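Below is one structure, written out as structure tokens; the observations come after it.
Only a single protein chain was left out; the remaining protein chains are all shown in position.
Take a look at chain A:
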Amino acid sequence: MRTINYLLRTTVIDKMTIPFTIRIALTQEPAFFADLFQRVRKDIDRDLTRIDDEFSPFKATSLLSQFRAGDLSLLESSARFAEVFTLAQAAQVETAGYFDPNFDGDYNPTGLVKGWAINRIFDQRLRPLLRTPEIVGVSLNGGGDIMTAIKATTDFRWGVGIANPLNDSEILGKYDLANNGIATSGLSRRGEHIRRQASSLQQVTIVDESLLFADIWATAGMAAGTKTLLNLAARHQLNGVLVDEQLGVVHFSKGVSQP
């Protein structure tokens, strides 16, 4: 065995009261990197501000608030708004209704907007950086929902720990991820007032290629409860980890619970 040292460069953006951590792994730091990193940070900051302005349920001027007040024309005038609307409706069908875009009595896609936004920003701003020879990995973590990517030729992997819902200084285990999205939903997740079945389910993590998909299923899984979630995971071949008061930690791969 030999040990390879990779450099990590990290910056955090505070937006929508969520910490967004951008991390980049390098073999060595080229002279232009500091400027590049600054620029990417600024672009992502601007992207996040725009998404907050469009989709915040707390801002009276947001597209979402206008839509909820009855302006249905946004489905026509904003391609992004229409896309999220379509995704939210599809998510409801695909998750047997457990992802509910009308959980508060009106249209509210909050359960997938963060995943959608991180997925989109990552593909646009960070994934292309892998063309830089020295950059072997890029990642974006928005309050625990994460996108990762690596160069095809590297053996670098992003180590992602699964938080222990009962002790926030501990993790339960880890995934070594290449090109993935990973999302975790729990009892205390804010802005996501899920209507839940009575259940002993405490936390759900889903891993997929797409963070949008992982986020939808983590949200739906929390609403479904342990037993239904495990059935849905089997039917849809989901990968992830759940924490249940009675069962403890259950890891499932392609929907099959692992010993």
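In this section, a contact is a pair of C-beta atoms (placed from the backbone, for glycine too) under 8 Å apart; a residue touches a chain by one contact, two chains touch by 3 or more; residues count from 1.
Note that contacts and distances are computed from a predicted model.
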item: Per UniProt, the name of the complex member that is left out, chosen from "FMN-binding domain-containing protein", "Peptide/nickel transport system permease protein", "1,2-phenylacetyl-CoA epoxidase subunit A" or "Transporter"; value: "FMN-binding domain-containing protein"
item: Per the touch definition above, residue among A:73, A:124 or A:200 touching the missing chain; value: A:73
item: Contact residue for the chain not shown (choose from A:43, A:94 or A:134); value: A:94
item: Interface with the unshown chain - residue positions in chain A; value: 1-10, 12, 14, 17-19, 21, 23, 25, 70-73, 75-76, 79, 82-83, 85-87, 89-90, 92-94, 107, 139, 141, 143-146, 148, 155-165, 168-178, 180, 182-190, 203, 205, 207-210, 212-213, 236-237, 239, 241, 249, 251, 253-254, 258
